[in-house]
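First the structure, which I've put down as structure tokens, then a few questions once you've had a look.
All protein chains but one are shown in place.
Presenting subunit A:
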Amino acid sequence: MKLSLTKVVNGCRLGKIKNLGKTGDRTMDVPGCLLYTKTGSAPHLTPHTLHNIHKVPAMAQLTLSSLAEHHEVLAEYKEGVGKFIGMPESLLYCSLHDPVSPCPAGYVTNKALQRSTIIGVIEGGDVMEERLRSARETAKRPVGGFLLDGFQGDPMTLETRLHLLSSVTAELPEDKPRLICSVSRPDEVLECIERGVDLFESFFPYQVTERGCALTFSFDYQPNPEETLLQQNGTQEEIKYVHQTKKIKTTGCNQEMTSFEINLKEKKYQGDFEPLVRGCSCYCCQNHTRAYIHHLLVTNELLAGVLLMMHNFEHYFGFFHSIREALKNDRLAQLKELIRRQAS
């Protein structure tokens, strides 16, 4: 595994991780994200519906917590976890925890796996000294990359943590990828990229799905003027609603709704025959309407989760694609401003 940077602009790194996979010929773009899975499968999705999604990341994230109890079965299977879960061609990253139902930070340990690259974990809480020590010591080890742990939390302490993050990545070698866990929101993703982070988990679209919402934020940093007007009008209206209906409780994901999404359960979508996002190329937007998704949610039908997951993943992966394009074209500032405007 080898990280090859093509560009570094204001601390933001653009490049490719090369020599991945069994035959060493696979690559992964950075900044990028990993495909979030639950028990070895994208949530709600079979290979058929997963393949409907464009730009699925080359690497999927498995969580050890969901597979550990089946280690005997995997051992007897002998053909590897990738084939067992039905993703024989995918690159795989195994994290200890599921970011959606995590343990307290600091309990992450290295797990030795044969023929796998080991990622070193940077700990240290909110204490600068400890963070620097962790970073320097881990950097001395022969690890393939770094996992930045414990930087998630509430928005109040964000600035402190971002400062810590900058200091940490400054201690790390440039030619090894930096992955951060438990950070997945679009605005926070950009903040972390500016502080030298390369890879993210994609559990945010899953959380959005579980609360019956669809990602609608724009990442089109160079739209035509008419589109801008339409989107701005839409965004403003949606932000108004968000302030009125902030907390949505769903099983397992007691997260607040963000201003990056719309809540399809709202009555106003009952007769809305537009797609979730106009111009979106995902299976859901190409084939279905907001009214239909609303109906599926109101009637508690399983298809709601399937269609929303397809849209939310595609939208999110599209966002990462736009980050890479923006970096390539020196437009990250515009993208950042666009996202900032849409953050609540």
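Please note the rule applied: contacts are C-beta pairs under 8 Å (C-beta built on N, C-alpha and C of every residue); 3 or more make two chains touch, one makes a residue touch a chain; residues count from 1.
As a convention for this text, contacts and distances are computed from a predicted model.
Visitor: Considering the UniProt annotation of the chain absent from this complex, which name among "Queuine tRNA-ribosyltransferase catalytic subunit 1", "NEDD8-activating enzyme E1 regulatory subunit", "thioredoxin-disulfide reductase (NADPH)" or "Large ribosomal subunit protein mL44" applies?
Guide: Result for the unshown chain: "Queuine tRNA-ribosyltransferase catalytic subunit 1".
Visitor: From the listed residues A:151, A:292 or A:317, report the one that touches the chain absent from this view.
Guide: In the full complex, the listed residue that touches the missing chain is A:292.
Visitor: Among A:42, A:56 or A:276, which residue is in touch with the absent chain?
Guide: The one listed residue touching the chain not shown is A:42.
Visitor: At which residues does subunit A meet the chain that is not included here?
Guide: Against the missing chain, subunit A presents residues 38-49, 52, 66, 70, 73, 76-77, 84-86, 252, 270-271, 273, 283, 287-289, 291-292, 295-296, 298-299, 301-303, 305-307.
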